[in-house]
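One chain of protein is taken out of this complex; the other chains stay put.
And now, subunit A:
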Amino acid sequence: MSQAPVLKASIHDVRYFSALLRGVNFANRATVTVTEKGLVVVVEESRTLLGTAYIFSDVFDEFIYHPDTAGDQASQQQQQQQQPPGEEIFSAFEIPLNTFLEILNGFGSAGGSASKKSGRFKAWRKPGDESEGHESDGNAGEGEGDQEGGNANKKARTGPFSSGSERKTGMRLTYIGSGYPLAMILAEDAFGPTMSCEIATFDAEPHLDLPFDSHQMVLKIIFKSSWLRDALSELDPSCDKLTFIGNPPDITDAGAQTARQRQRALLRAKPNFRIEATGTFGNTEMDYPNDREVLESFECISPVSFSYRFSHIARTMRALQTSVKTSLRIDNEGLLSLQFLMPSPMPRMNSGGVTSNFIEFRCLALDEEV
């Protein structure tokens, strides 16, 4: 092919990149969309759950995108369809995400140094971090993944500068165009081995589209990811249903004179935000007070209650573990949108106004009538 490759990207330390991808690694087939701005990785499950990782180009050291205008017909058509004036140009393909991640961690240094893993992980753990309970629920493979995710997370938070002599995997990625494999070269250092691989790509199939109508939004909460993470990891994996309940904040405080009355009113009042899990062995209810300490923002106009399959919500755990802040939104149809803000790869970039990478999950509500 005489044309320049559609995508050329390189990165000196793949840990952050793989932590982002690991967040949506719950089904093997992922659709990758390349645009000027970066990568969008979409994974879908049972036509109900949609996980999307937004990885902006500044994650990479080098990111060169050449829209494949002279490419083959399939992508041309796609581009014509999807390209009303003003719309971005993009190229899309599908890859086996699990394989991609496994290869990315080929030297065992994409998810933190493997050799020191266990020891470090404990050391970095913050009090109240309940992730361990969750890990033991999954099978061995998953547990490992989680642990690495957690590790990468801690690493990302403290920034790459604190980890001086750590082993790092560098990567160079090339995608020539539709019909070509995704080529990758990995190396740890100049003396060590190099790994070159080609991952088969597939034509992107149209995936589930779950548009979230922000005008019809009935509940919007922004809170620290740890508040949700702790709640979810507390739950028994045998649960099958998870319900999010929101009630508008009480304004009837005016009548209460004394502290006691106020307290009583508080007890009588409906919870502002409640997570309820239903399983074979009983129910679990968790209430969040409408306190700035806990819920950074809480918007709810009328009482809402929507249920979701617990196994779907549990899919978000890996992304939750890495993320710092969560936005939870539900629209009037019950469509849940969970956005997880990922820590910036370099702390100093935060102030520079660099767009933060995030992972979004959308999930359809269970039909209560059935």
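Remarks
Criterion: a contact is a pair of C-beta atoms (placed from the backbone, for glycine too) under 8 Å apart; a residue touches a chain by one contact, two chains touch by 3 or more; residues count from 1.
Just so it is clear, contacts and distances are computed from a predicted model.
Selecting from "Checkpoint protein", "Pre-rRNA-processing protein", "NADPH-dependent diflavin oxidoreductase 1" or "Geranylgeranyl transferase type-2 subunit beta", the unshown chain of this assembly corresponds to "Checkpoint protein" (UniProt protein name). Interface note: of A:Glu36, A:Glu62, A:Glu102 or A:Asp203, the residue touching the hidden chain in the full complex is A:Glu102.
Residue A:Ser196 is the one among A:Gln3, A:Ser196 or A:Ser238 that touches the chain not shown. Although one chain is hidden here, its contacts on subunit A can still be listed: residues 96, 99, 102-103, 105-108, 114, 181, 192-200.
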